[in-house]
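The other protein chains are all here in position, but one chain of the complex has been omitted.
The letters A and B name the chains in turn, as written, and every chain counts its residues from 1.
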Amino acid sequence: MVALKNIIVTMKVTPKPEEIRFDPITKTVDRSKATNEINPADKNALELALQLKEKYGGKVIILSMGPPFWDQFIKMGIAMGADDAVLVSDRALGGSDAFVTSKVLAAAIKKIGDYSLVITGEESEDGSTGQVPPGIAEWLGIPAVTYVSQIVDVTEDSIIVRRTIKGGYEVVKVKLPAVLSVELGVNTPRFPDFERLQWAQSEFKLTIWGIKDLGLTEDEVGFKGSLTAVTELRELRPRERLRQFIEGSPEEIARELIKRLGLK
Amino acid sequence: MPVTVNFSLREELLKVVPTLSLCYQCGTCSTYCPITDESYNIRLLVKKAQLGVVDNRDFKVIWDCVTCGTCQALCPNNVEIVNLVEVIRTMAMKSKVFPTKINEILWKIYENQNPWGYTVTDKRRFAAQFSGLINNENPDVVIYPCCLSVGDPRLQRHIKALIRVLTKAGLKVGMYMGLSCCGDIIEHTGNKAFYEEYTTKLRDAIMNNVKAPVIVTLSPHCEYSLKKYLKGVKIVHYVELLDELIRTGKLKVDKKADITVTYHDPCYLSKHQKVIEEPRRVITSIPGVRLVEMEHSREKSLCCGAGGGGIALETRVSTELSKRRLREAVNTGASVVLTACTYCFRMLEDANKVMRTNLKVMDLVEFLDSVLGD
Partner (left out) sequence: MSEWRGISVFIEQDNGELERASLEVLTRAGELGRKFNEEVLGILLGHETDNLVKEASRYGADKLIVVDHPDLRHYNSDAYTEVVSYIINKYRPRYLLLPATRNSRDLAGRLAVRFRACLSAHVIMVDIDEKDRKLVTAVPGFGGNIVATVVCTGGKPEMATVSPGTYEARVSDKEATVIKETIPADLVGRRRIELVEKSVSPMPDLSRAERVVVAGLGTGGDLELIKEFANLIGAAVGVTRPLADMGIVPRDYQIGTTGVSLRAKVAFVFGASGAPHFVYGIRDCGTIVAVNTDREAPIFENCDYCVVADLFDILKALIKELGGGK
């Protein structure tokens, strides 16, 4: 029987995109009024990790990088069934791009150690770069399989997974340890156990690391360490359309549309 | 097949559903149960509960129940069968035997306060439509809209109709704009801990916002659900309120309509709350309206398939039931089938789309409003 070691699941908290307001005068984004939620694909990643643990053992550890208030969302992950969690939180991390994020997460993964798998969501709802998972793998010097939809099998030193590609899928066998990025919506994340949540809220002790704990300096992270910079934000306004209402019975509407669009 | 009685489970079940011991297996429940088939037999389930031998197979089928309450309404010994179903669902939830769809529904309620996935944007659009129609300063009654209406223009018409009719009766009408699910569906999923947390928060939000002595609902599910945890405020379904307003002469129904209608009893009015005559009195108070009854009506009425979370879970039986019910309505020869529940309306209307009958599905208040005119 194969036994997995640590299964590290990365988790981000993202504001609901539709609730973000843009101020055209100051050209800034106001996230403060938006509701936050666990990044949707990260819930799929955690579900996949928990299913793996149920079948092949191991310890599921949530790893997150963000402000201290994310603690409440991480506890939701604990209530879903994760065993432990680490939050990398440091003021110096503000403004970090995907390059820095992958570096910091990789450093934390090394510090946690003894891992078989790092499982992430395919991308985050707010940044949508999708480059953090392969980036982590590169920092750690391990392989990555992106857009994973299913675990096929785990063998002595490898894992066999199905990944989505254009127009279909491929099944690949990859040596452990490895990074897997999980496609959004490939499973139904279990709903947290609220009794466990109550326990997590009162008893669970979240591990919090600053950048010093990871052996990183302020120059390596945040705006300073980033290789990209945002110089301007603007709102994307779709172009003006006719917006003409067509009324009548379905048949009349259909005839009118066919005529106007020259479909026949 | 002999079974070994599980005394501890038996005692546990008897503690939460004491009437369980009164069942003498007459079979009335499974005879009238709309979903009885080779896999689902409520009479057998009650017996197994009495013996404490409920197992994983029962956990699997328990999610098919639409909690219509026909079994319970007709039980000669008043065994609280629906309660038993909810208890077994909680056990099934603990044993992790439940449709995965439930996870999806619960996440949606947790993140959006409704099981349909309606977002803040949908809520904002909903609120914008009503802001000019309501008075939340010093209302006499406050409408609690069913969360299903947040994204459904047909259901929004019903709310507008209710506002107009109540205003005609001289009432100042407010609306609870939290637009949260009443918790009905959470309860049916058997997730007790989440239900407690959710309804506690909702209770505080409602009590802090509602400045009227009466809350009126369009869905009997909301009424039934709110009554469980809201104290110090009266909660009624609109048929009860309209019946009272008409009887006391505050609402005058002085317009005529020459039409034959039938009425579909929502289970959570008729069977769960014994509100049976009120809607009929409201209908027949309209001069010229002829009310004909379906083959199954009042406490024997057939469920539309939405109850017990069926509308969100989309169980195997739910759409079958709505079609069966619509056929009965067609058979009455009426031109309109009325109901007084957001779920029932939606189920019957959806069935009507597929079956393409000549019947029109309307909510009772929408019908009354159309007769009363401007």
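By our rule, a contact is a pair of C-beta atoms (placed from the backbone, for glycine too) under 8 Å apart; a residue touches a chain by one contact, two chains touch by 3 or more.
Keep in mind the model is a prediction, meaning the values are calculated, not measured.
The chain not shown here is touched by just one of A:Phe73, A:Tyr147, A:Phe194 or A:Trp209, and that residue is A:Tyr147. For chain A, the list of residues touching the undisplayed chain reads 15, 17-18, 20, 22, 29, 97-99, 102-103, 123, 125-135, 137-139, 142-147, 160, 164-175, 178, 183-186, 226-236, 238-239, 241-247, 249-251, 253-255, 257-258, 260-261, 263-264.
Taking the whole complex into account, chain B touches the unshown chain at residues 117, 121-122, 125, 128-129, 151, 153-154, 353.
Here, only the chains that are shown with their structure count from here on.
Here the CA centre of chain A is 38 Å from the CA centre of chain B.
Chain A meets chain B in the complex at residues 16, 18-19, 35, 37, 43, 188-191, 193-195, 197-198. Considering their complex, residues 100-104, 106-107, 110-111, 119-121, 191, 193-194, 196-197 of chain B touch chain A.
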